[in-house]
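Before any comments, here is the structure.
A single protein chain has been removed from this complex, and every other one stays in its place.
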Amino acid sequence: MFPFDKNAYLERFSKIRKQTINICKPLAVEDFVAQPIVDVSPPKWHMGHTTWFFEALVLENYLQDYKDFDHRYGFLFNSYYNTVGDRVQRPDRGHMTRPTVEEIIHYREYVDEKMIHFIKSESEKIDEHLSYILELGLQHEQQHQELLVTDLKYILGMNPIFPVYKDYIEEVPDSKDTEVKFINVEEGIYEIGYQGNNFCFDNELSRHKVYLNPFRFMERLVNNGEYLEFIEDGGYSRFNFWLSEGWDWVKKQDIHAPMYWHKIDHKWYHYTLSGLEEIKPDDPVTHISYFEADAFASWKGKRLLTEAEWEVVCQINEPLPNKDSNFVEKENFRPLPCKNGKMQLLGDLWEWTGSAYLPYPNFQKSDGAIGEYNGKFMVNQMVLRGGSCATPKEHIRNSYRNFFHPNLRWQFTGIRLAESL
Amino acid sequence: MFPFDKNAYLERFSKIRKQTINICKPLAVEDFVAQPIVDVSPPKWHMGHTTWFFEALVLENYLQDYKDFDHRYGFLFNSYYNTVGDRVQRPDRGHMTRPTVEEIIHYREYVDEKMIHFIKSESEKIDEHLSYILELGLQHEQQHQELLVTDLKYILGMNPIFPVYKDYIEEVPDSKDTEVKFINVEEGIYEIGYQGNNFCFDNELSRHKVYLNPFRFMERLVNNGEYLEFIEDGGYSRFNFWLSEGWDWVKKQDIHAPMYWHKIDHKWYHYTLSGLEEIKPDDPVTHISYFEADAFASWKGKRLLTEAEWEVVCQINEPLPNKDSNFVEKENFRPLPCKNGKMQLLGDLWEWTGSAYLPYPNFQKSDGAIGEYNGKFMVNQMVLRGGSCATPKEHIRNSYRNFFHPNLRWQFTGIRLAESL
Amino acid sequence: MFPFDKNAYLERFSKIRKQTINICKPLAVEDFVAQPIVDVSPPKWHMGHTTWFFEALVLENYLQDYKDFDHRYGFLFNSYYNTVGDRVQRPDRGHMTRPTVEEIIHYREYVDEKMIHFIKSESEKIDEHLSYILELGLQHEQQHQELLVTDLKYILGMNPIFPVYKDYIEEVPDSKDTEVKFINVEEGIYEIGYQGNNFCFDNELSRHKVYLNPFRFMERLVNNGEYLEFIEDGGYSRFNFWLSEGWDWVKKQDIHAPMYWHKIDHKWYHYTLSGLEEIKPDDPVTHISYFEADAFASWKGKRLLTEAEWEVVCQINEPLPNKDSNFVEKENFRPLPCKNGKMQLLGDLWEWTGSAYLPYPNFQKSDGAIGEYNGKFMVNQMVLRGGSCATPKEHIRNSYRNFFHPNLRWQFTGIRLAESL
Partner (left out) sequence: MFPFDKNAYLERFSKIRKQTINICKPLAVEDFVAQPIVDVSPPKWHMGHTTWFFEALVLENYLQDYKDFDHRYGFLFNSYYNTVGDRVQRPDRGHMTRPTVEEIIHYREYVDEKMIHFIKSESEKIDEHLSYILELGLQHEQQHQELLVTDLKYILGMNPIFPVYKDYIEEVPDSKDTEVKFINVEEGIYEIGYQGNNFCFDNELSRHKVYLNPFRFMERLVNNGEYLEFIEDGGYSRFNFWLSEGWDWVKKQDIHAPMYWHKIDHKWYHYTLSGLEEIKPDDPVTHISYFEADAFASWKGKRLLTEAEWEVVCQINEPLPNKDSNFVEKENFRPLPCKNGKMQLLGDLWEWTGSAYLPYPNFQKSDGAIGEYNGKFMVNQMVLRGGSCATPKEHIRNSYRNFFHPNLRWQFTGIRLAESL
């Protein structure tokens, strides 16, 4: 990131900013407004918020004589940065019908133009700190691109009309690999955490040693066929497989299957971004909560990987995304069945780990607004690893730590089993 | 209503159906989607629901070979008729981004065409019962036109951008009348309830005798200037003026002024459909709850009229709307200051009465879905009388009974004082 | 009440104060502490609160050099009088294990002694206002005696052990009268409201004229046998009999029968203060909400009496309690089956009326704390009439207005049907 490469940045800036618009193309104007659950933000809010990030953290602080597009947008598009001021409360995002989508597109264009102008003409101001913020702005936009996909899936998928976002023509796989294999990992001292000179989040640091006791892990993700066996074996009605809070959640929310699953005339269907489809047994099971992942593992007499175990497994087996990795650029918007011994560590589905989201040794929160990015969420959330079919490929690393509350399941989440030896 | 006048109906049908679209013209597509509180429905829902009423209660039952526009719309646009089947739960209306506004306009056109065809070509089927339902469909649409105005006011008014729905140029009144006069009414037996051969709701029947003890009533509505005195006298912080549940509401909701009022730099403003404006002392105070109306009256040492008193006062003084009455057709979208001894009984503001919404003697609930229209709401609501600047003029009668829960204030509600003699 | 009769008062004071203790005699110390729902207060709270009333409203204001028993008790035993100061919040009453029952009994003895001393030695201070307060203190204690009975029934009745408060030996009735008769009342002008020179509450005034349209009423209360028919006819699962809020209540609270009813091995039992008993068809049905009373009436094609109708019926047929009236002094603690044309208007069960609790013409709220007694509850509650098997006989009048929210049913409530003619 530093020294700052102006041209490389400008190219990535344009490409990434444009990608946000691309994701929204299939939407009707109405789809940009709704917030059916508090975790889901309206697409137009994502479009405004990612723009506000550049305006509030770059332009207002660094661009000479910068004039806000609209001074009220700070109040509307701040997400949670107490450092930066007051804001519309999160549950009210879906009640803000103005600014319109068109006005927000103007806002994006205005800020993009000023950003490009700034990078081109005032790049001498870009020191190490600003260079970090500029990169963070792109990373932040990529995170919201993933949320855009999962949020619009929720908005469309909870509608009884089940609108199609994008048609999907399934490839007939030349081979399938649904056998269950477990691979051993030897005990010993390993290192985890980010290593290198590119961007990483503060929560991936410091790189540090861990001791892993011997274990083995399932080579591929758990699939719908296996999960259906759990359902049919009474998985959702037998308390002994469940964490106590998970069981309360099942009872209170009346949960009987993964999110988006519907039983119609004795057959299971699920909503995908191509509409309602019959469940395919070889597809990885997705849209499950940590509670469900843990209960499934418990039913199998297994457990989930810890995040350290996962990272070590990934370092050894799939240290980088490859050309087949199922990230958002493939536009499948769904996990694919395992082929030919592919491990599906990177892409397809975020894998729930058995680790709580906590600081690494020597974790240092950044100063100011940037410091609110990660550290303050380090309680009551579980770590997920590996990225999904909704994640931009360039956004992921094997040290990347995602985190959600254990009851949430609108992300593309999945299960990989493990056991101690 | 019966015998059925085909041509008169067709004319009114077209005019009233078109008026719904007219009200929505100034909206952006985004404004059609939101439901910021459960009481407010998205404009596109109103457009669909009023159409569904004709489809479900007329076309499906009476038009030969009628084919639904879309069989899923019944689930989406039923409001609360258990008789007619399942439906999207009320708090989820704002989460339904589909069908789009355009699709709903197609739906309206489709149903309108079929309705006109039905009236023109199958009018021999129209017996007394169907004639009532056809009229009810229009009355129902007018009720939703009023809700459209108040709901879109809420959607725009809670937005920090305070969008303008329609500009307003104030007339300079040739005279003002802000003096407070009370008029006496003698005790005795009176009759209330609907009398005549036109349409009325079941809750206005039967016409029956009441005994009124002597009282007097304030000739005009309470205005902002008077209400500001109440605020400045600590009205919202002195429990002894308030009903116990009203006081809990004030504390819990942190209420300090009518809805839409904002204190900015020591001055009071309020949101109107023409944007944020400074409070004018001679304008009638509006957007107050029954709790506030009652507390204000208590502070004044007065009370509200009962609904029987109000109806008798109206029979005597303003039995019908006149050309100056401030209904929605005037497009003021706000109550006007009192002029020249006008009593403002009909139009301007719904007046909270001190009467709970309960059945009249010999009240008969209709059979089937129509029976769910009024009777089932007869508990825990207070009666309002007279219509408002958002009510269609043809919709009102002096026997018309409106009703809301005592904490609600997004309707154009106002206060008229009274006292026993 | 005025001029004040010292000796008569002293005698009633002692008798009524002692009765509170008598009611509590069968309780274990533990039973004095619990507050299983917010509407139910712990018996020891009632004992303290009724004592505090005399201390705070009489002794502290009038008795020379009065020294509080414990200055912290005001905070603990104030119920809702904002005028008199802060207090333990209502839902916390059951969390206050101190003062102990024994300490509260000392408190009662201390205040009783001071009160008797005051009446005896400083009665010259007793003007009309104080005379009213002194009487109010006794009336207030009687009201809490009724609540004591219903609250301890709730505390014992929700315990799976179903403890017995007092054994009950049923008389074999010499005659039964279960036939359903309706009696006509002619239309015309009647008067309701308190008339006389004894004590009444402010809400019973002023005496005023009402016009009653012709109606008829059921001679006795609805019994369990009739209510069972309603249950067996699907009463709790057919929405069309229910008010909309009643139906929500049934669904949300999962209501299938009156409070205290339990179905065990296909038979219905109910908890009484003598333990769990099989339902007897001729006993009046009790512990039903207004919602249930209204739904039952609707199922029968009838309605409830208004409070004006009830009072007129009572004036004509049973203007005063008689020796057979089933009040708390009979120690039945349950309603009795109708015998020989007794109308059961006074005693047995509070009868839900179809009237909301609202002020009479010329209603005047008293000044100060006393003014918080009745008027501030005049919204969202329904009127009940006639007293119950838990009411002190001397406490009732045919103009007496009781009131509860429409969902409540832990009082001894019942149903009498009526219809317009």
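When the chains are written out, they are named A, B and C in that same order, and each has its own residue count from 1.
We adopt the following convention: a residue touches a chain if its C-beta (ideal position, glycine included) is under 8 Å from a C-beta of that chain, and two chains touch if they have at least 3 such contacts.
What you are looking at is a predicted structure, and each value in this text was computed from that prediction instead of being measured.
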Name every displayed chain that the left-out chain is in contact with. A, C
I'm checking contacts with the chain that's been left out. Which of A:228, A:356 or A:408 qualifies? A:356
Cross-chain touch to the chain not pictured, restricted to A:32, A:165, A:217 or A:290, is A:290
Touch list for chain A against the chain that is not drawn: 80, 82-83, 187, 189, 208-211, 213, 215, 239-240, 242-247, 290-291, 294, 303, 354-356, 358-359, 361-362, 371-372, 376-380, 382, 406, 420
In the full complex, which residues of chain C touch the absent chain? 28-36, 44, 72, 75-76, 88, 92, 94-101, 155-156, 158-161, 163
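Here is the rule we go by: only the chains that are shown with their structure count from here on.
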Under the document's definition of touching, what chains do chain B and chain C have as common neighbours? none
Central chain of the complex, centres being mean CA coordinates: B
By mean C-alpha coordinates, which chain is most distant from chain B? A
CA centroids of chain A and chain C: separation to the nearest Å works out as 59
Distance between chain A and chain B based on Cα centroids, please, to the nearest Å. 46
Residues within chain A bordering two or more other chains: none
